[in-house]
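Shown here: the complex without one of its protein chains, the others still in place.
A, B, C, D and E are the chain letters, set down in written order, and residue numbers restart from 1 in every chain.
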Amino acid sequence: MDIFNLIQSNLLTPIILFFLFGIIAARIKSDLKIPEAISEFLPIYLLAAIGLHGGIEMRKTGFEEMLIPMLVAIGLSLLFTLNHYQILKRLGKFNIFDSYALASTYGAVGAVTFSVGLSFLKNQGVTSEGYLAAILAVLEPVAFIMAIFLTNMAVSKQIRSKKQSFSKDDASDIDIGMKETKTKLSQVLQESITGKAIVILLGSIVIGYIIGEEGFEPISIVFDELFTGAIVIFMIEMGIIAGQRLEDIKKVGMFLTAFAIIMPTFNGIIGVLVSTALGLSLGGAVMFGLLLASASFIAAPAVLRHAIPQANPSLYITSALGITFPYNIIVLLPIMFTVSTLVHGEEAIDLFNYVTKVFI
Amino acid sequence: MDIFNLIQSNLLTPIILFFLFGIIAARIKSDLKIPEAISEFLPIYLLAAIGLHGGIEMRKTGFEEMLIPMLVAIGLSLLFTLNHYQILKRLGKFNIFDSYALASTYGAVGAVTFSVGLSFLKNQGVTSEGYLAAILAVLEPVAFIMAIFLTNMAVSKQIRSKKQSFSKDDASDIDIGMKETKTKLSQVLQESITGKAIVILLGSIVIGYIIGEEGFEPISIVFDELFTGAIVIFMIEMGIIAGQRLEDIKKVGMFLTAFAIIMPTFNGIIGVLVSTALGLSLGGAVMFGLLLASASFIAAPAVLRHAIPQANPSLYITSALGITFPYNIIVLLPIMFTVSTLVHGEEAIDLFNYVTKVFI
Amino acid sequence: MDIFNLIQSNLLTPIILFFLFGIIAARIKSDLKIPEAISEFLPIYLLAAIGLHGGIEMRKTGFEEMLIPMLVAIGLSLLFTLNHYQILKRLGKFNIFDSYALASTYGAVGAVTFSVGLSFLKNQGVTSEGYLAAILAVLEPVAFIMAIFLTNMAVSKQIRSKKQSFSKDDASDIDIGMKETKTKLSQVLQESITGKAIVILLGSIVIGYIIGEEGFEPISIVFDELFTGAIVIFMIEMGIIAGQRLEDIKKVGMFLTAFAIIMPTFNGIIGVLVSTALGLSLGGAVMFGLLLASASFIAAPAVLRHAIPQANPSLYITSALGITFPYNIIVLLPIMFTVSTLVHGEEAIDLFNYVTKVFI
Amino acid sequence: MKLYNVKLLTITCEILAQKNIIDILKNHNITGYTSYEVDGNGEKGLRGQGIQAEKNVKVEIIMREEKLSDVIEDISRTLFPDFTIILYVSDVGVVRTEKF
Amino acid sequence: MKLYNVKLLTITCEILAQKNIIDILKNHNITGYTSYEVDGNGEKGLRGQGIQAEKNVKVEIIMREEKLSDVIEDISRTLFPDFTIILYVSDVGVVRTEKF
Partner (left out) sequence: MKLYNVKLLTITCEILAQKNIIDILKNHNITGYTSYEVDGNGEKGLRGQGIQAEKNVKVEIIMREEKLSDVIEDISRTLFPDFTIILYVSDVGVVRTEKF
């Protein structure tokens, strides 16, 4: 079958192989590691490269056509986050803090996953819309902000109901709770937006837009030609970290393990279909799906540890990095590519019917 | 007007844009930063690339013709340092330590500025004399050594006059003062010459000279083709550091701010004119001017903190990095390019008249 | 003479020149250094590049023909290690610990030396068998394991004889000694095999084998074209470290200094001749010789410090890095190349006679 | 040289708690501190490798005895439940008390 | 806030001895420690530059007084002869003794 061929040929690319190699290196307890300075620098470099590329493409195509896909992506991301929460809280019996933390980790996006996706498409000889980099930037904080808002709401509510059972007249305390929530939210909002990932991504998009193809030329060797090699190096480290966490997966439990595979698949395929319906190209639909399928594992701990300190970071880091990330880049990417190829073979109008038939 | 077009087109190159981006990232308090190992390595890499390139060029042209420009550069650098001192001490009312420290910071040269200058010329499709890299190396310590010598002289003199007012017969103490000065000077001299910037620069010039174009071929991708991309990455960090210092500019005061802009302009244009008179090419004259215009902000603190510890490092770092550096690469570089284009349009003999007319 | 021309032209390549430059920089006490993160990353990168290249070549040629050369290499390595030990213990009067540590340092291989060898061949326009990378990986731990085994045997024997002079009936203590030896051996074996050098090398060979020429294409700029430039940067650091150790050479003594030059020459030339007899190509024979000639100075301290803590690390690090490494890459490499050229000019059958005539 | 007795509070914690600690210090009008990244082992297992967020940091604060108890209490109350934190106090002598 | 007296053992050693030290600690049922790389100078000259293996590391262990003497004795006996090691002990106060 086509999908299995694709998965297999994807599996045998340097990016995936070096990731698996990293996992093995960690499992056999090798002392191999990429020095911290390098593995801190690589995501910055990758995001700069993604941003520049996206900006240059957007200069060619204009950015009016970006608006609808971006709004839809934001909407879906919020919807999915709420959906995750319900599933985790009700079915998974996680406490409210872990539920919101996990819900937003999976609602948010993963920049490394995005890089791997771009390389995957390059390998398939397929391009994608430049403005997806901008959607990546915007989507980063969206899920976090909602989760944090809702967590704080929930906490305030708990406090309020507790208070009410004691006395009826200290609304002021609730006000204080509300105010604290606001402070925390604005803090998190600021931290998210000034977070290095978003800043370098947005900055590079703007600079790419300004300089265009021609201005990019003298730096294209660094920010274009070295791109795949740089991902390969980064994947060694990602593999090592994932490998070190494999033991923690037991602690994560069956439910979350299943969640970490099923949820991205669902979100990702919805993403492919919706974006195809919106008119995105074959490759664009795959990247759009990947945005929704991916979980955040670099930004998430930095944001959530401050915003929802009560949540157990081991849960969201391990499931996102140890399960979802490998699944996404090895298995789901080829699946979404196949789905996208399938739906891009038909007429746009038929597609919509097709979607409605299958999912509703 | 031509100059404004040039400034604008310079402003829109990746190097300048990423520098400005770094400033903004620092201002919005983003946690973006280039890991220390990378930002310590990049200047070494840049200097190695500059040196190799310079050495290869010098192999082609011989280095007899380097002598006069180098001596003139040294002479001008010393002259300018003295001039800076007078202005800072008399008009700026800075104390003797800050005056000498600032005077030599602006008398010395900036290797990063030089790198940006080379990229700027590349962008304009203009070349420059290879031996300018050698002048860069030689000019590094010159201004420091003089400033330190004069500072120590001044301190000894103060001590001596103080002593003389007490008693007449302890010339030995003065001798000790003089001896200390000598020790300090020889120490600083050694520290300057063995400083990493000079060592890698001189070493690379020699190696470039030995290997020539052909020997360079296997490493040209690293030391030539990656050059502009590497500057771009370094400029992000430079921007961040400059951005973090913007607040300190208030403490620097109006006088020093003006000095940090007017002085380089004056020095730089003199440099362009004099070097044109000496027969340097259009691009060479720009680089010669840039050498004189630039202030040292990487080497300066390392040397001056030991040599003139009484001086306030915040003054010389902030003005050199926060004001002069951006001004030089954004505004002054295009100005000097325009001036150089102008004077290179005329006959050499006419130029000399022109210079004398304008400045004397 | 041809050899001297070759040495001279080798001396004037960027790799060697930057190594010498590093030595000088260290001698004049410059503060130049390559940041640790970079100099820790570079060997990983170099080994990945070597491994990928080797794996791709092996895919082309199959790996049946690798078996004999590998077994011969292992045999020679063990033989040489024993030989080193006898020379060091008997002639050099080193104690048993230092003797075994030094013997295995010179029996083991140096990955950096191997990288320089590959660049040297590239410069000469000569290729080598891809499977040599695999021999490099296998040879890494062989000498260490034997030396450690023998050291522990010797220590147990000492303990046993000591015990026997006291009482006759505590064989249990000897058993404990034997058991400890086994534990230590299996520990060292595991540490060696999971050591980062071997892991990245073997992993990259396998990945190179899987992806082949075509899969390598998107990352060839990073893992092939940047290779020589990366070595150059690493050689600066190697030079600095070697330069810092020059003072220690005095402590190393005349005997060890001579050993550090004569032994590699002997081992290396034997290696060239034997591998030529086995049918390796001109370049392959040089690399085979280099494997046997090279001493380990990155892996050695990490392994030996735990395995034979009684040995003085200064001895084996200084002689391997400060004497043998420069000698190997500057002098011995051209010598072996000349020898290999010589013996590859004759018929294979004649060669064997030639070898027997010269050495027996 | 006369040495004055003050307290040195040392806090080893996960790096993401550093901000919280500095905020608490600020609430007690303490701005001076020294910090550096460290590795470590404890109940939460080996820390300091892999992703930035999972590292430990040590924060050292020289302060007068008066403030010590309040600061420790604040840290214990607000951070002990959710963060990986270890702290200890030692006696040190300083030359210039006006700095603290 | 009540502080309980415990001991802080600080060991500065060559980085390749760190594993041995941690093994010794484990033998005494001590798993908690904090470590970080340092430079230094001593009889063996300047350390901390150049190749990884030649660096120093500091290992800090908070422990109860009972175990201190045995741990130090073990380290002295097995590691002092072959490795570059310096160690010292100080008194510190902690809030939660159950952690150590």
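Observations on the structure shown:
Note that in this section a residue touches a chain if its C-beta (ideal position, glycine included) is under 8 Å from a C-beta of that chain, and two chains touch if they have at least 3 such contacts.
All of these numbers come straight from a predicted model, not from anything done at the bench.
The missing chain, though absent from the view, touches B, D, E when the full complex is examined.
The residue from B:12, B:126, B:298 or B:342 that touches the chain not shown here is B:298. Residue B:33 is the one among B:33, B:53 or B:84 that touches the chain missing from this view. Against the chain not displayed here, chain D makes contact via residues 1, 3, 6, 8, 22, 31-36, 62, 90-95, 99. Touching the omitted chain from chain E are residues 10, 12, 36-43, 56, 58, 69, 72-73, 76, 86-91.
One chain is missing from the display, and on chain B it is touched by residues 33, 36, 40, 240-241, 244, 297-298, 301-302, 305-306, 309-310, 313, 317.
As a convention for this text, only the chains that are shown with their structure count from here on.
Number of steps on the shortest path from chain A to chain D, with steps defined by chain touch: 1. Relative to the C-alpha centre of chain E, the farthest chain centre belongs to B. Relative orientation of chain D and chain E, expressed as the C-alpha superposition rotation angle, is 120° to the nearest 5. Averaged C-alpha coordinates put the centre of chain B at 42 Å from the centre of chain D. Averaged Cα coordinates give chain C a centre that lies 47 Å from the centre of chain D. Residues of chain C found to touch two or more other chains are 33, 35-38, 40, 221.
Across the assembly, chain E contributes no residue in contact with two or more other chains.
Taken pair by pair, the chains that touch are A-B, A-C, A-D, B-C, C-E, D-E.
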